[in-house]
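Not every chain of the complex is shown here; the ones you see sit where they belong.
In this document, chain identifiers A, B, C and D correspond to the written order of the chains, with residue numbering beginning at 1 in each.
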Amino acid sequence: MKNNKLIRILKEIKNSDISINEALNKLKMFPFEDIGYAKVDHHREIRNGSPEVIYCEGKTIEEIAGITEKMMEMNSNILATRANEDIYNHLKKVYPKAEYHPRARIITIKNVDLDKSRSKILVVTAGTSDIPVAEEAYITADFMGNQVEKLYDVGVAGLHRLLGNTDKLGDANVIIVVAGMEGALPSVVGGLVDVPVIGVPTSIGYGANFKGLSALLAMLNSCASGMGVVNIDNGFGAAYLADSIINQIEKAREN
Amino acid sequence: MKNNKLIRILKEIKNSDISINEALNKLKMFPFEDIGYAKVDHHREIRNGSPEVIYCEGKTIEEIAGITEKMMEMNSNILATRANEDIYNHLKKVYPKAEYHPRARIITIKNVDLDKSRSKILVVTAGTSDIPVAEEAYITADFMGNQVEKLYDVGVAGLHRLLGNTDKLGDANVIIVVAGMEGALPSVVGGLVDVPVIGVPTSIGYGANFKGLSALLAMLNSCASGMGVVNIDNGFGAAYLADSIINQIEKAREN
Amino acid sequence: MKNNKLIRILKEIKNSDISINEALNKLKMFPFEDIGYAKVDHHREIRNGSPEVIYCEGKTIEEIAGITEKMMEMNSNILATRANEDIYNHLKKVYPKAEYHPRARIITIKNVDLDKSRSKILVVTAGTSDIPVAEEAYITADFMGNQVEKLYDVGVAGLHRLLGNTDKLGDANVIIVVAGMEGALPSVVGGLVDVPVIGVPTSIGYGANFKGLSALLAMLNSCASGMGVVNIDNGFGAAYLADSIINQIEKAREN
Amino acid sequence: MKNNKLIRILKEIKNSDISINEALNKLKMFPFEDIGYAKVDHHREIRNGSPEVIYCEGKTIEEIAGITEKMMEMNSNILATRANEDIYNHLKKVYPKAEYHPRARIITIKNVDLDKSRSKILVVTAGTSDIPVAEEAYITADFMGNQVEKLYDVGVAGLHRLLGNTDKLGDANVIIVVAGMEGALPSVVGGLVDVPVIGVPTSIGYGANFKGLSALLAMLNSCASGMGVVNIDNGFGAAYLADSIINQIEKAREN
């Protein structure tokens, strides 16, 4: 179970659990570290094993290495997204524990072991070409300590493939549906289940797909009420949202 | 059965069925009539009962009346789309046979009776709000001499409604699927049948629907191969395309 | 607690809880009712009190009345969104229990009483002009049996208004953030809490706001990972998603 | 002649041609095969020779090879679109029957011979630069067993080139018109013939062409009623739609 960040401190003030002086000092001490080009945030619930995340795109290898170093000093679990082989090779030399997941384009370094959640996340794709985005979601959700399953290539043009897998749908507490092209799969899944559905449009397709716009608009306009949509190709974001839902469920279980 | 327009004459020249002189004269005589603000086209296969069509939007009632008059002189069947009550009342006074179909916003004047096609068109909608566009397609296809059936409100968020009507899907030779919002229904229908599917996106929805753009893009990007898409809210166009397909089928039957 | 729809039946087959014959019959009997222009879905877990929903836009008053009648026969709770005073007056005459929530543009008819959830939803707005959309979310979530709180007019240009209300943020299990214009509030809230955040872009603004596009894109691109976004002005959808998350939490509590 | 897929089985249940038990088993046995990253669909009417289709973009060579292998085991005809020389070389080694059509970017493997349809498809292009898309349509339609003809480079800025080929237009049962830039050719062709016209916008052009948007919008707004439009550069989809129309015609011929 995770707990609230900044809020926690602010509430302690409120509840007089700490003096105002202590509070402000805590705030000042709030765990981020200034390394010039980046303010490394150590507040991502280290004790709970939630990983520190580095979004690699637009950063130099030197910057990524520098941020990683600071995080390793805190003994955090580390998840680097949109990474490539070069970055991996660079980090692997210094941190032998580093692993690369090429389809997901993710590097992970595990310093702390986590218990798996009892609740379950299911990652579904419409087609084979959507798999890289789905893998980004899968690896992220798994690395954050969730129990995750996959159901790939069950797009709406062949309904029997989906209907032949109702078991998996029925067992999940949160379902991430990854689809490009017309992005219809989340609507169909949303009509079959009652659990939260997270739609991830992908940029798979061509022409009037406009790099994922068609799938994005389809999901935002879904007639299956109550779907949450994330950015195009944002498998990581979907997993992060799913994880925050699972956290609430696990917390309730424990109480 | 209908036959080709300009082509027919041009081929007669080619095949020496008529002299070149005759051909050119025929071309000159080709049935359109200049009434100043409009060139009324009498070449829409009058003998076959295919209706003359007036698109009312952007035309004054006077213009519509003038065009209708010319068509009535040819004893054509007349179909006026995007019409309103005012236009109808105006025409009804002069032509008692005129009928108004308010949901479809169509006025029809039947001067010639037609045999119904043996092949069948099915008009499907995702929701109740898509019905006006579907009715435009239904009335048009029916008035052009086709056998037409309806299957309304079977959107993808409640698959059982669609799967409970597989009979109707299986009986059709051409299926027109009308859907707004995420426009997913044609993809699902396209995955269930082998006959030509015509997708009609509607402007039903709001926000990121962008007046039908979401449904339009979804249909153009459908993973169910081989769907033909028409303009947003263009029920008439879908019926016209379906009719041209049915014509080919009926022609084959007769041979 | 709610349970899965179609899935449940399909799993009973799987587990041999029912014979295949029974299963198929159940599927056939699956509760929807064909009233011509609409297939009324009675499967929305009637015994659990989840309301039947009518989206009023694009439907005639007659259609809405017809659908309501069928639902009343099932003694369902009914929620009609995007409704207006006219529809309300029409329904009120027949069903005196009908209530109108003008800012939310929602009509509710309560036939069954529900226990409130122990988990809590918080509805936040950036500005006063976003309130109608927030109220659609509030009324919906409340009517579905959730404990809901409000925190309105705490936009990012006056951070102290938000920071002065950290209590409310800290107490929620799911937070719905409604914002127009630059749509920045969900990102800031997402950075302060660990619970799932649902972003609702509104069409509030003008010019380069392009009817909510600016807020929509901002939320989809949020640097605060793990936000689920719904359609522009879609307060209902946000509440529905929040409700499905709360259901999972409540279910875990009960176990 | 081809027959309906899922529908057929579902109708057999309905008509008591098979027991419900048999039906469900059939559905379960429904020919798709799970190879992990893909659910290979063997239901594409194997006995009729309709090819299995692999859309190569976004798939690794290994995935394509794996899918091909499963299909070859079924002795299917195979059509791989958006393929490149590398994929071809990889497949050619294993399947010597594989052929590459470089302009169409299609690989075909023919395992079953097909009779040609009596009905005819005509593929027309506006310019020379539209030929690759047209070839994708041509190869696909031909490989699916249709009689296909070509009429290339007859764009509207030189009407005499089109008018000098009225024979070909007049002989076709379905016409696929491929055009980039202003996308006007389908409108002109649609005005000359009565058969179904399928418009394929291409991304040929520059500047305000916006990668095919100009041609796409032009075709969707065509004043020549009853044109079906497919996605930008989607020659395959056009051929597939044409094929489904031809199938209906051929079926009628046989009856």
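Worth pointing out:
In this text, contacts are C-beta pairs under 8 Å (C-beta built on N, C-alpha and C of every residue); 3 or more make two chains touch, one makes a residue touch a chain.
These figures come from a predicted structure and were not determined experimentally.
Each chain in view is the same protein; 4 are placed here, and the whole complex, as held in this structure file, contains 8 copies.
Definition applied: only the chains that are shown with their structure count from here on.
Set side by side, the interfaces A-B and A-C show unequal numbers of C-beta pairs in contact, with more at A-C. Two copies of one chain, chain B and chain D, touch each other, and the residues they use overlap strongly: the shared fraction of interface numbers exceeds half. With respect to chain B, maximal separation of chain centres occurs for A (centres as means of Cα atoms).
Computed from the mean C-alpha positions, the centre of chain A lies at a distance of 24 Å from the centre of chain C. Averaged C-alpha coordinates give centres for chain A and chain B that are 48 Å from one another. The residues of chain B that reach two or more other chains are 127, 158-159, 191-192, 207-209, 216, 220-221, 225, listed in rising order.
Chain C contributes residues 6, 27-28, 30, 32, 36-39, 41, 43, 55, 57-59, 63, 201, 203, 211-213, 216, 231-234 to its touches with chain B in the complex. Against chain B, the residues of chain A that register as touching in their complex are 126-127, 155-159, 180-184, 187-188, 190-192, 205, 207-210, 213-215, 217-225. Against chain C, the residues of chain B that register as touching in their complex are 127-129, 131, 152-154, 158-161, 164, 204, 206-209.
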